[in-house]
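A quick write-up on the structure given underneath.
Missing here is one protein chain; the remaining ones are kept as they sit in the complex.
And then subunit A:
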Amino acid sequence: MKMMAAFRTPKKLNRSFTVSFLLFVLLALFGSFMALPLLYAVNNAFKPLDELFIFPPRFFVNNPTLDNFYDLLALMGNSWVPLSRYIANTLLITIVGTAGHILLASAAAYPLAKYRFMGSKTLFSIVVLSLMFSPHVTAIPNYMVMSWLGWINAHASIIVPSLAFSLGLFLMKQFMEQIPDALLEAAKIDGANEYRIYWSIVMPNVKPAWLTLMILQFPMLWGTDGGSFIYSENLKTLHYALGQITLGGIARAGVGAAVALILMIVPISLFIISQSSVIQTMATSGMKD
């Protein structure tokens, strides 16, 4: 009975206890399937080396230690390209890419959401259509465009295409549609031009959507390994460095686990902070008939 307290008891509709219980069991079962690998990643980062290689393997850490993180710090100073460089590259790509995306997508979403003009419908249909295929489709010409622009082996090759991620524009536009027209009209009567309306009326009103675009864009850029665009070691990202560390074999297993934890904890914490805003934005995500 105790765990059923988690369920809201609806006043009018008859909810059978048995079904609720079975659904709860299903949720708990799959919830643990989802959570266990992540918990394991957390546990691993705090395991001393002997526990990492114990047989049979153990899930939880017995003697938690911060050794792996100290080793990571030591490695940061000693490797050919310092690890701080990888972190700086990842931060640069992620922050510029995410902030730029929010700015550009919202600037484009505002006219599409609030006005009708020549081409507005066509442009939005193209954006919706582009949700229906993955970026892999354009990989070959993109590579040529990059080499033509001279962006091969530059961070721009990762950052710039991500600025025009189509899901972001779609969600932003859907969310902006609920800003009351009266608000915009009032601003216009007060003499504000379109750019001012965008910046000081629309933008503050779509804060939840900023966070949503962030939560979708951030993990993508945070997890990038540079793909086929980045060759120089000093331009590579943290995700790439993680791959290199784990290739270092048994001696690096602890450090690898520590880096993995850092890589995973950042996007998850961001989601914890922004969850309610994200849900609020997603409520408007639907595609209309």
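In the analysis below, contacts are C-beta pairs under 8 Å (C-beta built on N, C-alpha and C of every residue); 3 or more make two chains touch, one makes a residue touch a chain; residues count from 1.
One rule holds for everything that comes next: contacts and distances are computed from a predicted model.
The complex appears with one chain absent; UniProt names that chain "Multiple sugar transport system permease protein" among the candidates "Multiple sugar transport system permease protein", "Caa(3)-type oxidase", "Methionine synthase" or "Carbon-monoxide dehydrogenase small subunit". Contact with the omitted chain, checked across A:Val61, A:Met76 or A:Met282, is made by A:Met282. Only one of the listed residues, A:Thr65, A:Asn153 or A:Ser166, touches the absent chain: A:Ser166. Subunit A meets the missing chain through residues 6-8, 12-16, 19-20, 23-24, 26-27, 30-31, 33-35, 37-38, 40-41, 53, 55-57, 104-105, 107-108, 110-112, 115, 117-118, 120, 123, 126-127, 129-145, 160-161, 163-164, 166-167, 169, 193-195, 198, 215-216, 219, 222-223, 228, 239, 242, 246, 260, 263-264, 267-268, 271-272, 275-276, 278-283, 285-289.
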